[in-house]
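The structure is given below, and queries will be raised subsequently.
Here the complex is missing a single protein chain, while all its other protein chains stay put.
Right after this comes chain A.
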Amino acid sequence: MTTGAPEPLLALTDVNTFYGQAQVHFDLSITVGRGHIVCLLGGNASGKSTTMKIILGLVKPRSGEVTFDGASLISLTTPQIVRRGIASVPEARRLFADMSVRENILMGAFVRSDRDAVAQDLDKMLTLFPKLGQRLSQRAGSLSGGEQQMVAMARALMSRPRLIVMDEPTMGLSPLYVDRVLELIRTINQDGVSIFMVEQNASLALEIAHEAYVLQTGKIVLSGPARTLKDDPRVRDAYLGGSEAA
């Protein structure tokens, strides 16, 4: 925890995760401050996606602690964790392909029972993602990748989360949509939602993040404010191809 950072919303402390015999995380510690965008960088098989699964309770660590707003998540199931206020934008979107766009977005509000407010939030989503308005009754599986990403983000927002975890939100999108998605993440964050995102595209992620961690074969090798990391020669060498490219 760096000086001046607010009390963390999410904290992973000394997490060790195993798949069978293979260890995926080695004493992993990460904090996400309130109102911050934190990104986790790393190459293939560095344990990024597993970190997301740990937060969501889809995978349980062998040792270590995960707390959200001061309370432990270790013994909670995924649905219980979602009810605590964590939403997700999974890798490759994972929409419910045979349900309509409207149904997909409303599935995001599954944990809520305030029907009227949910209906209002749906309208809010349509102002935030105006393109989805014409697509509401379409099968979600028939949308383009970028549109699906919008649906996935809207779906995550519908639970009124305090934290959204995103797994490679820009993966496989056209450059136009990449910019749009990053812009939206910033907007969402400005409304008070903290963001924890896993990314391979370091230069883009560091553009919008407050803090960043670099994960290498299950260990945090670098961390700090995004601004500092961006100029760190080690990050530049490993991820940014030596020169500024964003």
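Convention: contacts are C-beta pairs under 8 Å (C-beta built on N, C-alpha and C of every residue); 3 or more make two chains touch, one makes a residue touch a chain; residues count from 1.
Simple rule for what comes next: contacts and distances are computed from a predicted model.
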Complex member absent from the view - protein name from UniProt, among "Putative repeat protein (TIGR03943 family)", "Cytochrome d ubiquinol oxidase subunit II", "ABC transporter permease" or "Phosphonate C-P lyase system protein PhnK": "ABC transporter permease"
Touch criterion as defined above, residue of A:29, A:78 or A:203 at the omitted chain: A:78
On chain A, residues whose C-beta touches the chain left out of the figure: 56, 58, 77-79, 82-83, 87-88, 90, 94-99, 103, 106-108, 110-111, 141, 155, 159
